[in-house]
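Below are the structure tokens for one structure; questions will follow.
Here the complex is missing a single protein chain, while all its other protein chains stay put.
Up next is chain A:
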Amino acid sequence: MNDENISAPRTMPIQSATFSQDTNAEIRRAAATGIYDIRGGGAKRKVPHFDDLLFLGASISRYPLEGYREACDTSVTLGTRFAKNPIQLDIPITIAGMSFGALSGAAKEALGRGATLAGTSTTTGDGGMTPEERGHSEKLVYQYLPSRYGMNPDDLRRADAIEIVVGQGAKPGGGGMLLGQKITDRVAGMRNLPKGIDQRSACRHPDWTGPDDLEIKILELREITGWKVPIYIKVGGSRPYFDTTLAVKAGADVVVLDGMQGGTAATQDVFIENVGMPILACIREAVRALEDLGMHREVQLIVSGGVRTGADVAICMALGADAVSIGTAALIALGDNDPKWEAEYQKLGTTAGAYDDWHEGNDPAGISTQNPELSARLDPVEGGRRLRNYLKVMTLEAQTIARACGKNKLHNLEPEDLCALTMEAAAMAKVPLAGTDWWPGKPGTAF
């Protein structure tokens, strides 16, 4: 009998964990094109995150507050340190800076409408302030970016706060890019550049370098705006203890800290996935810096990078932040990556949920585009309503958790209300591993 006819047990085809399908596909793509991958969005790899923490809730030693009846304050005031007019928000969830250019005018308007209905602020972005956004945002934070596209003193004085952008979580140390397809007449005009060219946004500010210069830059901005509005400093999550310390020393009213999961309009995939720390690893370090300076709650801390739910908001509060900021989640609320456009995502070679070629300007949902036909798909009034609803739900969820922990104010949540599911999360959040009273690095304990 022929050996080959015997069906002997065989080894299954095994895919390599190291050379995974997507890794290999990327190698082939690189080999074929000679250029790295550019995309939008944040880190897609799995990193320790809010999902690795749980709230303990009340028990015999703590008593809870009544469901949706007993008051649970969600308001927050930002910029109490130096500004004459701090920003008062009804909810501690703000809309992050996203550029006009990356997003359509209608998308910016929708963000303004939704944020205003929910009693919170929105933020400009690279490329300057648009009338849509100013007109529909009751509270608008004006970003002061390295590119200074569209920067001018009139808009500066029209702003309710100024955010000096040093970095972003998706790309700490990186600049921006806006590819030619999205540079319409309007975008080109606002940026003072020729239409249709690929634009680079600088990675460094043109007229200051270190923290000592930054302090003087802040003085100048305050003098131009009459010390009226708060000045925020936004940094990517890389050295949160030192960056927070330096931002406070330079005179910030508010520190905005953005972790590696934070979205971007466009940058190299290698940057998004490999540079910067998860937000979970940043919050306690930033709070420690504020505490060491005696500035916790004097200088407010806004954190971002993968905030999706009221539980995430509650966790950030418990870890010591004053507010959170959302980018990606707000876009999803408006309709980004909605399965209802699946056929069109397929045509673009992707699928709903995975679409991230925001820089190409072909967004089926009409959000990250300057194409008038596509952007007409987003009704800014309906978008605003959806965003408002989503913000409302997140707030109710966060309150639900706070009440369960016996807190009549979101900001009274504390690390003691939390435990961690993994060693990593325990170490980063500095809360006990579930079922123990220990976390790696806990003072007075050996590892």
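Operating definition for what follows: a contact is a pair of C-beta atoms (placed from the backbone, for glycine too) under 8 Å apart; a residue touches a chain by one contact, two chains touch by 3 or more; residues count from 1.
To be clear about the criterion, contacts and distances are computed from a predicted model.
Missing chain, UniProt protein name, picked from "D-lactate dehydrogenase (cytochrome)", "Amino acid ABC transporter permease", "Quinoprotein relay system zinc metallohydrolase 1" or "Protein GlxC": "Protein GlxC".
Shown as candidates are A:17, A:35 or A:446; the residue that touches the absent chain is A:35. Considering the whole complex, the residue from A:179, A:293, A:421 or A:434 that touches the absent chain is A:179. Only one residue from A:197, A:376 or A:396 touches the chain missing from this view: A:197.
The chain not shown here touches chain A at positions 33-36, 147-148, 151-153, 156-157, 177, 179-180, 191-194, 197-198, 200, 202, 206-208, 213, 216-217, 219-220, 223-227.
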